[in-house]
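Below: one structure, written as structure tokens.
Removed from the display is one protein chain of the complex; every other protein chain stays in position.
And then chain A:
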Amino acid sequence: MESVEEEEEEVRRIVTDEEKLEAKNFNIFDLPDVPKGLPPHLELQRTRVVCEVGAPLHATGTIYSGAYISSGVDNSVNLENFSEDFKVDVISLTETDMVFDMIGIPQGIANAFRRILLAELPSMAIEKVFVVNNTSIIQDEVLAHRLGLIPIVADPRLFEYLSENDQPNERNTIVFKLHVKCPKGDPRRKVLSSELKWLPNGSELLKESAGGSTTNPKTHTSFSRSQDSFPEFADNPIMPSFEDILIAKLGPGQEIELEAHAVKGIGKTHAKWSPVATAWYRMFPEVILLKEFEGKHAEELVKVCPRKVFDIEEMGQGRKRATVARPRDCSLCRECLREGDETIEGEANSKGKAEAKSEGKAEAKSEGKAEAKGKRDWVDQVALRRVKNHFIFTIESTGSQPPDVLFTEAVKILEDKCERVISELS
């Protein structure tokens, strides 16, 4: 009763201007004991893809900037935050392969890079094949198709596109010659890509001229100067990336004589023009042990993982514990979550039943366990997650350009696309 009287007294006080201002500027999040940021389960939803036994959860990101405005958390990623948080870690880099981490980049942009690497980066590949003589068992068109797929070491930035109305010249065409014969009496021989000879002076095949004049025989290309004279090609001749690609096989008495013209193109038109063998990314895996795995269970966990993600840690007094040693190698095969037969009896039964949560599946399993010999149920004890915004990119180049150059070009192409849209709108 006393407290009620006190409250009534307080209400009758006059509210001062200072207090009004304080009330207007009052922010509940400034109070000392109110936690900042999102509650942990929402933060998990926002930043992690949770991989359950059935399917991944929360895979699509909440990209709407005002998604968590009622909690006072700003979900927007503007240029400043992005510039501060973005990081690149190169894991390995060779002439043909590259593995690097990109942290802090949104999924849509990472996918845009991947798509551009596969389909919109230009490269050189054989397009037209002039067959003079082909007595092998490989048909002309099949031979031409195989020639087109051979990767060529030539920087496409030094060449121009060849359209229908253009004349093939030294700026837009590379000419190769293939002339192989298998003499009678010899055994079958293979025709490898090393036998493709580069003709820096252009085509050697003469075009049939309508008037029949022989004063100026024209070839299929009009090279005004030899490609040899270009500084880039003076020391490194143009040739296929790999010398041991099998083009055809010749039996005794068979011969192939042809000339192949390579032009610039992009992967969208035909996959032979894709400069990467392949390019892919995966999200960074996170493996968390929710419960302690000790002794025999720890050993079983380590044995079950095909990628050796877990390790045993000695804790002294002969006790062993499982730890997550290499989460990066996890391929999400979910073997550690899978239901399996226990190799140890007795202990598994009681553990499984005690740990069963409200999930209907788990309950049914634990009931069945009472009769079963001992089934492993680790679904609630290991958490497999993927970190959004952290991508492990792998780029495998076919040899024409090193992978870091390819990635830089891909980013440039996305910039060009944006610029084109902006200029169209203005």
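The criterion applied here is as follows: a residue touches a chain if its C-beta (ideal position, glycine included) is under 8 Å from a C-beta of that chain, and two chains touch if they have at least 3 such contacts; residues count from 1.
We take it that contacts and distances are computed from a predicted model.
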- [ ] Could you check which of "DNA-directed RNA polymerases I and III subunit RPAC2-like", "Trafficking protein particle complex subunit", "2-methoxy-6-polyprenyl-1,4-benzoquinol methylase, mitochondrial" or "Cytoplasmic tRNA 2-thiolation protein 2" matches the UniProt name for the chain that's left out?
- [x] "DNA-directed RNA polymerases I and III subunit RPAC2-like"
Task: Which residue of A:K20, A:K197 or A:K417 touches the chain not shown here - done: A:K417
Task: Touching residues (missing chain, whole complex) on chain A - done: 63-66, 76-79, 82-83, 86-90, 93, 100, 102, 105-109, 111-112, 115-116, 119-120, 404, 407-408, 411-412, 414-415, 417-419, 421-422, 424-426
